[in-house]
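There's a structure below that I have some questions on.
One protein chain is absent from this view; the other protein chains keep their places.
On to subunit A.
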Amino acid sequence: MRMTRVFCLQIWAILWKDIRYELRSKQTWLGMGMFALLVLVIFNFTFDLHPDTVAAIAPGALWVAFIFASLLGLGRTVAAEREQTSLDRLLLTPVDRKAIYLAKLLGNLLFIGVVEIVALPVFAILFNLPIWQGSTLLTLILIVILGALGIASVGTLFSVLAAATQARELLLPILVFPLVVPVVISAVRATSVVLVPSVNEPPWLSLLLAFDVIFLSASTLLFQYVIED
């Protein structure tokens, strides 16, 4: 019982430190948010949107914006620690490595989640989509959270690996993109089904959840081997 309490307190301490740090430095949130909005605007300009094509294009545009913005943030959070050698300081402490992973994951999830929730209304306006009707908005938010969890769970693990290299900005997408393809496909298809209900579709939301569970479990177990020298 005491171990669980200490574990939770350690997660909270690291998470709160990251939130406070980000609120002061404003390096990650602003960059991610601006990037996501710019991608949505560019997609809006470059495609010739008609009522019959918008439902096919919009989910892809939304998730391209989200995944690139997420990678921008994922690269920054751990890289900022590495640059100041503070990750070493974290590793010197008797903190369970799983606690470090979960705290970093929750931080990333929070940063990505906030950016996505802010970008969602902009997306709806730019693509003229009726996401406010019925349970559409709630389902969309659920998909966004599950998609962000899938990206963040893999991304947090590999951002530690990439941060230890010179070419971290390049390496992180190369490592993460192939692995999160199942999450992205599920998220795009689930979003598409919400926007234009169709029959005979696989249960994309359940698949997304399953991928999240697999990635989260594997990443939590692997993190301590990745983070140690």
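Structure notes:
We adopt the following convention: a residue touches a chain if its C-beta (ideal position, glycine included) is under 8 Å from a C-beta of that chain, and two chains touch if they have at least 3 such contacts; residues count from 1.
Basically, contacts and distances are computed from a predicted model.
With the options "DtxR family Mn-dependent transcriptional regulator", "C-type cytochrome biogenesis protein CcsB", "ABC transporter ATP-binding protein" or "ABC-2 type transport system permease protein" in hand, the undepicted chain maps to the protein name "ABC transporter ATP-binding protein" (source: UniProt). Contact with the undisplayed chain is limited, among A:L91, A:L137, A:L161 or A:I214, to A:L91.
Although one chain is not shown, part of subunit A still touches it, namely residues 6, 9-10, 13-14, 17, 20-21, 24-25, 84-86, 88-96, 228-229.
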